[in-house]
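The structure under discussion appears below in the form of structure tokens.
Note that this complex is displayed minus one protein chain, with the remaining chains in position.
This part shows chain A:
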Amino acid sequence: MLIIDCPWCGKRPEIEFRYGGEAHIARPADPSALSDEEWAEFLYNRTNPKGLHAERWRHIHGCGRYFNAVRDTVSDFFVVTYKAGEQRPENLGPDVDGASIGGDK
């Protein structure tokens, strides 16, 4: 079973968690000033990377808190987790197509 490190509760089994989509997407301050294309960009378009992806997770059957995680979309390896509101950690390793990390851990 995949183990996810909740920033509050520590290492927990994946069935306690719910996925919450890509992280660090700020809602535009003034939506009425945006064009339809810009609004659609905010609503629907995501980076969908092959490699490291910063995403939101919720420890719904635990502390109930949302937090952020950087996960490798190729190997499903969780590189790091951090509390909501914190910056995405830098220099986590390769972030180019096909270069997955931690796959055998």
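To be clear about the criterion, a contact is a pair of C-beta atoms (placed from the backbone, for glycine too) under 8 Å apart; a residue touches a chain by one contact, two chains touch by 3 or more; residues count from 1.
One rule holds in what follows: contacts and distances are computed from a predicted model.
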| request: Name the absent chain as its UniProt record does, using one of the following: "Sarcosine oxidase subunit gamma family protein", "Phenylacetate-CoA oxygenase subunit PaaB", "Peptide/nickel transport system permease protein" or "Integral membrane protein". | output: "Sarcosine oxidase subunit gamma family protein"
| remark: Considering the complete complex, of A:H24, A:R46, A:H61 or A:R88, the missing chain is touched by A:H61
| For chain A, which residues touch the unseen chain? | 1, 8-10, 12-13, 15-16, 61-65
